[in-house]
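Structure provided below as structure tokens; questions to follow.
In this view, the complex is presented without one of its protein chains, the others remaining in place.
Here is chain A:
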Amino acid sequence: MPASSASSSAPHRPEDLILRLSSAADGRDGDAKLRLLRELKNQIIGNRTKKLSYIGLGAVPSVVSILSSASSAAADSDEVESLLVQSAAAIGSFSCGVDAGVKAVLDAGAFPYLLNLVSHPNEKIVDAAARSLRMIYQSKLAPKYEFLQKKNMEFLLALLNKENENVTGLGASVITHSCETSIEQKALSDAGVLKKLSSLLGGSLSQRDASLESIATIINSNPEVISKFVGPESGRALSIVTELTKDRYPRTRLLACMCLIAIRNTSPSCLEGVGIKTKLILILLELLDDSGQVGDEAAFALCSLIAEREDLQKLAFEANAVDKLCNHLEKGSLHAKRLEGIFLALSSLCSKLECCRSRFLSLKNNRALFGIFPLKGIFKIGLLRCWTFGLTVSFGFREALNLVTDALTHVCIEVRGAACICLKSLSRSVKNLSAGTFMNEIILVPLVQLLCDSPTSLQVAALGAISNIVVDFTVHKSTFIQCGGAKQLVQLSKSMDSTVRLNAVWALRNLMFHVNNRCKEEILSELTASVLASLISDPKPSVQEQALALVRNLVDGPEDFADYVFAEDCLLLHAVGNQLQNASKPDVLLQGRSNLGPPRLFPKKKHAVSPGGGWGKDEVFARDADASIKELTKGMYTLCNVASGNEFSKEAVMSQLFCQTSNTQCILVNFLQNSDSRFRTAAVWTVVNLTFPSSPGAFDRAGKLRNAGIATQLKNMVDDSCVDVKLRVKTAIGQMMSFGDGST
């Protein structure tokens, strides 16, 4: 029975189709190739499952080989042109939203052919090739486009100058996905690309949207390019973009806002104007109502706009942003991306302003209760019963905070992380920390759970929230310890990752702050002196600082804990002393301060306007500059606190301060001579404690201090600029004088 070529009603099974396709690819039967290509194409378009299965079966190389043989055909017949169109279309479909497809297509060598076909005389072929390339460039796997090569820049400009929407769209897409460095941005701007894109803003809808995205990429974090963009030579580009924020299409509005946000974040002065800030906030809040991708991205854009900017947070608060964001959360059944965006936006909103935090924490909702009863498929009687039950329980309310807490156990990692960051902002509220709002199991248990066995970034996010919560000014810290919190923190303080270590120690330090003795004991039994000592001498200065602060908090209070520093052969005391000795050499001090640059607010990523992935590591990073200073003063204060204890303590401190054999200056003198008043304050307090008259050994200690030149130094400081220092110097001199002026 001859196979009828017109029988397209019975589709081939995938394996069959692949076999026939690959044999046809090697042959010359153009008709068969065309038929099979079309069948394949029509099966895979829109059908992700089929795409993946055909990729697995090796369809892509066959298609690409048809493309290549048609490309190199001697004559351009109708058949050849159809083959080009269909094979390009199939390749485009394989690449659409499927990374495995993009990889297969690139591996099979399709790229150069497609690039070539964009210049073909037949418009349909150009369309197909341009679309396919655009699909490839949506993926991270797309080859990097080297803008800095002259030929490439010319080609790009040629693309942007074409009439064909697909081709200009391709040019824009290449820019959006390949432009990464500020050098590339400048090159694109200098070559006139930015100007060309601005003119495309007057084109069709797809051209406008594509241009907006590309413009945002080129101007991102680049003040020089921005000033050119808003300058007079570039026409009315800025005002056109501003107009587009009021466009009827939500996606255009969003993209235009993101351009303006990019400008605002880098060069705020370029975007001053009556109410532009408020307008942006209002537009973004309204875009949240869109249930699709636009709404998702609007949340991230809002976060980016207001992050670190108190004035904008205030405006957002006045625009009722807290309530609006909370309303969106309450809607329930939001997909993960949306939830992540909203939590991040809330966290930015509440990061500095107490009014925002209070507002959020005061919101209640009663929607959640009806969600408990699924009404689908319930029989009438049961429905009646359920309704009644629902009605009676409805008088209770759920707090908005519960929405955040629930998300700590969300199935998606990014949502959990975003919820942690949100909690971190909310828990900056001193009022609520004092009221013990956060110190309960509902919040603590999932938080502690996140510390175990999560990816590092999630652990860091959770630690951020915990650090604040355990500052808790009530005495309920034992709840945290009972949830296994202290144990987890200690575990993480031994992590290989320095960021995790830093945050864990920070949290422990906060936990140790003003905590009762019983809790101190429990924490210490987990922590042990040796771990703490190693933390004090941690390779990272920022970790040292926190460890020293932890010790300071530890010895703060009744004497028996001050003795802890003497445990295990004065392990801790030695560690503190060593740290002070090693770190307080003058040149190290100076060096530590001069190695700073300004902290980067936005790492240079492609979509820096929307901080989607990565949860602002900048927020929890170590301010290494300050670390040296703070760490040293804390070390000194630790010794100072210890020196306020009994005779043994005072002697121990003295041995720490005078344990050097070389004739370098005593640390105390270094501190007293330092230009930073914090150092001088810490040191003079220590002297005061060491020479406290009622202690038996005070006389000897005063003598030692005098020999080290302390008395002379103090005399030079009677008129110190810092009042605190001045007063203590007076006390110290007085005390030392009472032992005589030291002449033997």
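The rule is short, and it goes like this: a contact is a pair of C-beta atoms (placed from the backbone, for glycine too) under 8 Å apart; a residue touches a chain by one contact, two chains touch by 3 or more; residues count from 1.
Heads up, the rule we're going with is that contacts and distances are computed from a predicted model.
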| item | value |
| --- | --- |
| Name under which UniProt lists the unshown chain, selected from "Transmembrane emp24 domain-containing protein 7-like", "CTLH domain-containing protein", "Centromere protein T" or "3-methyl-2-oxobutanoate dehydrogenase (2-methylpropanoyl-transferring)" | "CTLH domain-containing protein" |
| Contact partner of the left-out chain, one of A:Ile45, A:Leu115 or A:Ile413 | A:Ile45 |
| Contacting the left-out chain in the complete assembly, out of A:Ile55, A:Ala89 or A:Ile218 | A:Ala89 |
| From A:Ser77, A:Gln149, A:Ser206 or A:Ser239, residue that would touch the chain that is not displayed | A:Ser206 |
| Positions on chain A where the hidden chain makes contact | 38, 41-42, 45-50, 89, 92-93, 96-97, 128, 131, 165, 204-206 |
